[in-house]
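A single protein chain has been omitted; all remaining protein chains appear in their positions.
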Amino acid sequence: MTTVGNAAETRKPVSGLREFWHYFSQNRGAVLGLIVLSIMVLIALFAPVLAPHAPELQYRDALLRPPVWQEGGSWTYVLGTDAVGRDMLSRLMYGARFSLIIGAVVVVLALLGGITLGLIAGYFRGWVDVVIMRVMDIILAFPSLLLALVLVAVLGPGLVNAMLAIALVLQPHFARLVRAAVMAEHSRDYVTSAKLAGASHIRLMLVTILPNCLAPLIVQATLSFSSAILEAAALGFLGLGAQPPTPEWGTMLATAREFITRAPWVVTFPGLAILITVLAINLMGDGLRDALDPKLKRS
Amino acid sequence: MALLDIRNLTVAFDTSVGLFKAVDGIDVSVDAREVLAIVGESGSGKSVAMLAVMGLLPASATVTADKMEFEGKNLMAMTAQQKRRIIGKDIAMIFQEPVASLNPCFTIGFQIEEVLSRHMGLNGRAARDRAIELLQLVGIKDGADRLGAFPHQMSGGQCQRVMIAMAIACSPKLLIADEPTTALDVTIQKQILDLLVKLQADTGMGLIMITHDMGVVAETADRVIVQYKGHKMEEADVLTLFENPASNYTRALLSALPENAVGDRLPTVADYNFAHDLGAGQ
Partner (left out) sequence: MSTPVLEVRDLKRDYVTSGGLFRPARVVHAVKGVNFRLEKGKTLAVVGESGCGKSTLARMITLIDQQTSGDILIDGEKVDKSHGVTKAMRQKVQIVFQNPYGSLNPRQKIGDVLSEPLLLNTSMSKEERRQKAMQMLLKVGLGPEHFNRYPHMFSGGQRQRIAIARALMLNPSFLVLDEPVSALDLSVQAQILNLLKDLQDEFGLTYVFISHDLSVVRYIADEVMVMYFGDVVEHGTRDEVFGNPQHAYTRTLFAATPKSSVESIKERLAKKKALAG
């Protein structure tokens, strides 16, 4: 019996994580994004410990105090206070929780919906595919914010409804991606082999094909995360998302509109927070694409 | 003077598991009017060595050599601009997947004329006429009609002919063919190999044939270099190689050919001990 003693054939198994990190770390921006995002996550997790004040607490004697580096500011309220005397820094820290949770929930919902529809459309083709994709096209044709507005207007304002609306709007992107990936993988030999071994449709879709479509999904999910935060902020800004006194960054922006000249810090810091988070996530998403793509090219 | 003279070429890649030497200190030389075959299995570095000469390797590759000369000129000391005047004009290369090697968005006429315009300065009518002439040379008879065709409209064999036409457009002194017939059917393979050998005989250019198929080597080569994992195992003229191979690895390759099967089992490369041959090939 021939045994494979040929040294040419045995390869040292490389840990997938280590390989991933090698490609990911080559993109400096991505690593920076990862660091910033990790800091955000830590802040969100430990907000009760880190924040100097409670976010809802109103200090009647410290209305619209400027940040510490400006005249009139103090170290008690490092980034100043807003119109009803709440500490900006604490509100921003607690706000991180909301933004990250919004991003996570919205992405998970959109993923679930998008994967299901994309799988069914890409696997069965025919009229099922046509119907599903046309519905997706219709959703995509609407300006996303407008659609979210309509939904929220129907369902009523509030953070949960806002999240549902945004998830619906983001879902077609995932559906399309999954459908394309499923169609590409469906004709591969290993799927035929699984079919020949007796795999049912469900097993083929979920166990055989889906795990191989994950790479583009992961990249899209990262980018959708930042979109979700922005959309939630926009809805909050319009008064249709999180309702005051929730310290969500978009809502904070909305209530601070009028102070843009008088007390610019009340508007600037929530805006900066959104900007930094979204930028970090997008940079990370780029790095993820670079890291996952070479693996796609290999075998 | 040798047309291409390379001494101690090493190509190392920067990978996630460290530095990987695809080519480890090999010597290659080709004269005009000569067909050199570089034969090896996958991972032997045969393609990488020639891609290094052409300058077609990615940035993660480090190329070092004691000597890399073409017609006496040092390729490593040249500026990118000087090199561009030689690569594609005096040294040409054709690749394995003919349909994928042509730009799918442009007609083959455009692609051939692009080469002519870039290196020979031909344009318009002159370029078109020369393109038809080249297609004739490579065996595509209705050249004038074919100029407007796209790569996906042509068969693999025809695309390879177009590639060869592009390669010989500027009458190169050296043609490197990297597994040109691996992706083609057997009957088409014979036609393409015959074409290459004929062109080589007619123009007197040097031809380097990279392949893993010993049959192709037997049918085309004058001299052969056998490579294994980046090392040169043996170099000999074709008759000596087949009749009386010096390296155990060559012996192993030859006996693994199904047509050389003796008895019921095929001896495999693993059955031969050629570890001591590594680095001894000369």
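Residue numbering begins at 1 within each chain, and the chains themselves are lettered A and B in the order written.
The rule we apply is simple: contacts are C-beta pairs under 8 Å (C-beta built on N, C-alpha and C of every residue); 3 or more make two chains touch, one makes a residue touch a chain.
Predicted model, so just to flag it, every value in this text is computed and none were measured.
From the options B:Ala77, B:Ala100 or B:Leu257, the residue with contact to the chain not on display is B:Leu257.
Listed residues A:Gln58, A:Thr116, A:Asn212 or A:Thr268: the one in touch with the omitted chain is A:Asn212. If you put the missing chain back, the residues of chain B touching it would be 41-42, 185-187, 189-190, 193, 201, 212-219, 238-239, 242-243, 252-254, 256-261, 264-270.
Mapped onto chain A, contacts with the missing chain fall at residues 1-4, 6, 8-9, 11, 13-14, 188-190, 192-199, 203, 208, 211-212, 298-299.
Simple rule for what comes next: only the chains that are shown with their structure count from here on.
Mean C-alpha position of chain A lies 49 Å from that of chain B. The residues of chain B lying in touch with chain A in their complex are 16-17, 43, 229, 268-270. Every residue of chain A that touches chain B in the complex is listed here, in rising order: 2, 4-6, 8, 12, 14, 18-19, 22-23.
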